[in-house]
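A single protein chain has been omitted from the complex, and every remaining protein chain is retained in its original position.
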Amino acid sequence: MLSKLVSIETLKPKLKEMRFLLYLLQKNKLTKLALYVAVGLFLVALLAPFIVPYASHIRDEANPSNKLLPPSKEFFFGTDELGRDVFSRVLYGTRISLNTAVLSVGLALLIGVPLGAIAGTIGGWIDEVIMRITDIFLSFPPLLLAIAIVSVMGPSLQNTMLAIALSWWPWYTRLVRGQAISLKERKFIQAAEAIGTSSYKIIFGHIVPNTISPVIVQASMDMGGVILTIASLSFLGLGAKAPTPEWGLMISTSRNYFLNAWWYSVFPGLAIFVTVLVFNLLGDGFREILDPKTRKN
Amino acid sequence: MRNSRILSMVLVFSLILTLLVGCGTKSGDANGGGEDSKPKIAYYAYNTEPYIDLDPSVEYSNGIITLHNIYETLTRYDDETQKVEPLLAESWEANEDGTKWTFKIRQDVKFHDGALLNAEAVKKSIDRTIEMNMGAAYIWDAVKEIKVVDEYTLEFHLKYSAPIDLIASAAYAAFIMSPNVVDKDSGWFNEGNEAGTGPYMIQKVTKGERVILTRFDEYWKGWKENQYDRVVIKKIGESTSRRQLIEKGDAQITASLSTSDVNALKENTNVNVIEAPSWKNVIGFFNTEKAPLDNEDFRKALSYAFPYEDVVENVRENQALQSYGLIPPGLWGHDETLHQYKFDLDKAKEYLDKSGVKLDELSLILTFTSGNEDHRNSAQLYQVNLRKLGIDLDIREMNWDNVWEKSKSKNPQDRQDILFMYWWPDFPSPISWLMSLVHSEEAILFNLSYIKDEKLDQMIKEGDQLSATDRDKAEELFVQVQKEILERAYQMPIYDDKTVWVTTKNFKGFKSNPSYEGVVFFYDTYYEE
Amino acid sequence: MKTYFEVKNLKINNQTFEGVPTVLDIDHIEIQRGKTYGIVGESGSGKTVLALSILGLLQCPPGEIESGEIVFEGENLLKTSNRYMEQSIRGKKIAMIFQDPMSTLNPVFTVGYQIIQVIRKNQRLSEKGAYKKAVEMIKTVKLPDAEDIMKKYPHQLSGGQRQRVIIAMALACGAELIIADEPTRNLDVTIQASILKTLKELQKKFHVTILFIANNLSLVSTFCDELAILYKGKIIEHGRVRDVLRNPQHDYTKLLIRSITKDTLSKDKRKESKEVLLEVKELKKYFPVKKKFSKKEGVWVKAVDEVDLTIHKGEVVGIVGESGCGKSTLVNTILNLHQPTGGQVIFDGNNMFTLKKNELRKVRKDIQIVFQDPYWSLNPRWLVKDIVAEPIKVHRNLDEKSLLKRIEELLEMVGLPKEAAFKYPHEFSGGQRQRIAIARSLAVNPKLVVLDEPTSSIDVLSQAQILDLLDDLRERLELTNILISHDLSVVNYMSDRIIIMYLGKIVEYGRSVEVFKNPLHPYTQALFNSIPDIEKEGVESLATIEGNVPSAINPPLGCRFHTRCPKVMEICKEQLPEMKCIENDHYAACFLLTKEELGKKEVYLDINKSHKDKS
Partner (left out) sequence: MGSYIRKRLILGLIVLLGVVTITFTIARVIPSDPAAKWVGPRATQEQIQEARIELGLDKPLIVQFGVYLQNLIKGDLGYSLRTHQPVSKELAAFIPATLELVLLSFLFAVIIGVPLGIYSAKKKDRLLDHISRLFSIGAVSLPTFWVALFFQLIFYSRLGILPLGGRLSTEITVMFDIPEITGMILFDSAVTGQWEIFKDALMHMVLPCITIALYPIGLVARMTRSALLEVLNEDYITAARSYGLKENKVLWSYALKNTLGPTAIVLTLSLGYTLVNTFLVEAIYSWPGLGNYVATAVVTLDYPAIMGATIFSAICYVTLNIVADIIIALDPRVRL
């Protein structure tokens, strides 16, 4: 009884909020489109092993005699240097890229958000120390830090993820810290302090949940950048390894066949472009929808 | 008002750009014309830096493509005749047991700084290299002492018998330089200074990018018409870029193109595609100290599972040949009667069963140097086929240092299972393979199958001694060694690479020499419509 | 005679996601040249929409003008082009004074530059001429050192000064109709009074008409000739000020008038207890002045400086003062939310500053606080039940079921339905939210509840209800209250005793009846008299205190008020006056309050007349 009450009653305001967001989304056609495509991409990523025409071409099969065939009914995007279906590999690449990007951003959030909340809420020397550390990490050009880390730990997707997370978390720390500082001035934090709520509870019960929406906006905007960075690292030979159908790696490999087999470079490149574009549009749209400043109008 | 100003700024800017682009077209056209007053330029589009170290005693890398045009060696190896030809040395002879070599030095050869070549200069050059003991200096290891007999006669006294004529023709560490510069340090050379006897002098070097050479008018062989006045060697990293340059006629010669680019260029009537033998071959090393690769039958199974034909035909586009043993064609010690493993999964299965190795979840680690397309593709094809046997191949593409570091791990279990590596000789002798890759080592260096076979060691040692005095006997021993290796499946010779050169039609006189990897002897080339 | 300004059948809609509600629906407003016309309305009633649409600055969309006319000097402004508005109306004929003087001035340009820009746009003057004109205008609005002000950036000026600059700007271009949209909203009452006076004077001098928009009926009635009441987008009543006040027709107007003329509660029933609950001794709270990257030693903001006070069980003590006087800091320090710089706070026998962490927690249970703005004091992401339960979870261990029961009990206690437990704060009105905040403060049966401006951000109508609820709860639960407010009527209504603070110090305290009847300190007197109320006619009746509140970084030596005190004496500048008991339990700190001077009390009551214009 009680739990039922809870669920229905809690849902209501959320539904209203959702309706409002949907309305804003409706108005922002580009974002809406991007959202559809993004959902589509996630679906593709999820179902990739089942929907690609040649699942065995991901890693189990190679037909060198079919190599570098141009696009045809059989192979929509043509074949690569080992006669594998580029279409299947590009589709499957969605899974790789999204998976890696989500994990990297997630890891960065996991490091960045608590640190930012702690720094912003507690302040003092803890803040000073945390912020100096973020400064240090921020003064590495992101790609270079990743290069340094990967060149030590050896190239692999896991290390790429780690490297990206390590170069990305300071942004979240900064963001959340700023939010925390302004939230700290809000009376409900003071109220909680007056009540005697522990700092742990204040940080993770009050501060962190209230920084969610800007963090989500930032994270969705970062998705694009992260996917691009993964592709760049793979392109430099510091990310995914063959036969993983990672887009950056595919382009890197395709370089040698670029003049003969345009399809081999074009499609993975387009895949990167579309995916990154969709996430950037989405992030941009989310920011506009969720930002109270733009909401005003 | 204000915004229109900015708009016009943008417009003007784009206008300037278009203008510049327009001008560019014209100058590009002029370039192709080739007026008489202009010097003839040979442009070599090279896949990596034209040099790492300009010190001829030190450089142990691609820099020889530059240095061989500036400096010369006492002898030069001719792969067609399989003979050592005179260069700065006119003639030489060895004593019976090959421990004392006497060289007659060519007269009237001038260094770029004006000094004259003589025995003293040769002694000083080689002594410098030996003393610095950098790079490939080890090739002179047998030398006990170099004695100047007279102005143009020189004696090498050896600790043990060694083929000094071959060694003197080495691609590395055998350059002769002016006595005036032997006491300069590497820094001096790397500032773009040199004093060789070669046909070209450095005009300008830009580290990591390009080398510009200009001809040395007093070169001892003299100059003919239509030879090139200037040589530009420039790093062009991308295969497609090099191909585009040669297609457009901007570059005269290039190599190391991707197989597909070579294939495409074969159709192009404006360029020559020259397929020449190289002494570079790819060898798969099995870790014989680690289970299950310590099992000979298992290794044979692995040898039969490699898709040699597919790799040669499709990965290398026939720009390679499946190896017979370790020694590539064009070099003594190569023998086509040696056994070739053929791709045969049934046989592989047979040997696998025979080996008794349990396959559950067996995953083998394959390492090779990152960035190598051919290794990568071969590895992927190998992976596909091994999977059919129920073996998983874990492909690890790593920096050479990491590959090597892993292969030298103290515990054999920490090392890779299989390793792909290129090998080519420092001087034209099969000993380079056998001594380095097969002979047992105290500390792991290049024997990456970790072979410890006293019988083989014995044979290699013996062959090495004989190679200075009785090359036929030596060759026989070396073939025997290879036979043994194949029988025990210690190593898996995969293919012998061909070098594919692409030149413009008007670039004549070029001859590939596998002994000098990547080197274009520009003196031999000339321009002809 | 043609009507000077008229709004006819104006209907404005606002597009939102739930439809296109009408935000403004005005049948008729008419303003005569030279008059002051006031519009009273709460926030959200459509005041600002009206102001912006007059100037053609309403953003469309989401705004949408459905029908109607705005006729200015016979011309329908809604029909003219933006270009025409830009060139001939805005600034030249009609100018606006906005509510927040900080955000109205561009922060990156000097004041002078901005005034000159406006002047040059609207009058054909040379750079030099414009400069002279600007200086002149600054002088006109009674700002000292006009040339100096010209060179300053907005942030270097105080709120009052900035608002004067804006008035100067509005008048500089020769506008004849000034729309003043809550021009004194964020200013202290004493500053407000002087701004209003200046505005009135200038109105006469420049013969301008003023459309005065505010949410405060007292303010509008004091300032204007005519007024209209705007309620949910409609004008529900309008007419001459006196007529409307004396004879309100609409229920809303009646309520509005009642709410600001509230009497004091009958406090006779309250038992006077001699039991001390809270004792504050020489409490100091200094904040270090933090420059970026460096703490300069010894530079402190003395927010609270040696304050003593005693609070008895069961009483309500009001603390009054303008912003920056230290009242909030005082309370926060008492609650140990700030680390004190010095002094003692003894609560219920415990010295708050020497308690250990967990002991302090226990004591905290007995002191709760209700904050000013119920929107920001409730975590928007939490359900009401979680908000109310927070103190219980911290201090007690209840199982889920009894917790929920307790929450429902509390919600009922503050007059909210049980179902409220499963809603989010933003679904409630301001008044309801404040009830939630009150429920939370009562959750752990505190002894002392601090009320920090409990009604200031609630609409007028709910204010009285909240106050009554608070009084009711106080009685039922035997609470003791500290009430902080700048609204004297609220304090008067609720409290037994009252404390007046100025610049970190208490200047006067006593029973509220006494203090209100007979304020002793010059500051108290000025403060009381600067507050507009509907009994006062015309801004002339307001008292003003010139000058700005000095910085608390370097508070003036001697009496803190001496820089602005109209009756300042030499001694005031050198010595700190002691707190003296003047009558029974009525204390004040002023040198004037000697036995001899007491006889001539009336003198200070009338400080207005004796006050010399210092600007």
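By written order: A, B and C. Residues from 1 in each chain.
Here is the rule we use: contacts are C-beta pairs under 8 Å (C-beta built on N, C-alpha and C of every residue); 3 or more make two chains touch, one makes a residue touch a chain.
Computed from a predicted model, the values in this text were never measured in an experiment.
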| item | value |
| --- | --- |
| Shown chains that the omitted chain touches within the full complex | A, B, C |
| Touching residue (missing chain; options A:Pro64, A:Gly120 or A:Pro142) | A:Pro142 |
| Candidates A:Ala119, A:Ile203, A:Leu238 or A:Ala261 - the one touching the absent chain | A:Leu238 |
| From B:Ile236, B:Leu331 or B:Leu366, residue that would touch the chain that is not displayed | B:Ile236 |
| Residues from chain A at the interface with the omitted partner, ascending | 30, 132-133, 135-136, 138-144, 147-149, 151-152, 224-225, 228, 231-232, 235-238, 248, 251, 255, 258-259, 265, 269, 272-273, 276-277, 280-281, 284, 287, 293-294, 296-297 |
| Contact set of chain C toward the excluded chain (per top definition) | 52, 55, 57, 85-87, 89-92, 95-96, 98, 100, 103-109, 114, 117-118, 121-122, 153, 155, 166, 169-170, 173, 291-294 |
| Chain not shown, touching residues in chain B | 1-3, 6-7, 9-10, 13, 17, 20-25, 27-28, 31, 38-39, 41, 43, 49, 52-53, 58, 60, 133-138, 186, 190, 203-204, 206-210, 212, 230, 232, 234-238, 240-241, 244-245, 247-248, 250-251, 370-371, 399-402, 404-405, 443, 445-446 |
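Here, only the chains that are shown with their structure count from here on.
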| item | value |
| --- | --- |
| Distance from chain C to chain A - Cα centre to Cα centre, in angstrom | 46 |
| Chain centre separation (chain A, chain B; CA means) in Å | 44 |
| For chain B paired with chain C, centre-to-centre distance based on mean C-alpha positions, whole Å | 85 |
| Of chain B, residues touching chain A in the complex | 238-240, 243-244, 258-261, 263-264, 310, 313-315, 370-371, 373, 376-377, 379-381, 383-384, 387, 395-399, 402 |
| Touching residues on chain C, where the partner in the complex is chain A | 17-18, 59, 62, 332, 335, 337, 360-361, 364-365, 367-369, 371-373, 376-383, 387, 390-391, 394-395, 404, 419, 422-424, 426-427, 437, 440, 444 |
| Residue ranges of chain A touching chain C (in the complex, touch as defined) | 2, 5-6, 9-10, 12-13, 19-20, 23-24, 186-188, 190-198, 201, 206, 209-210, 212, 297 |
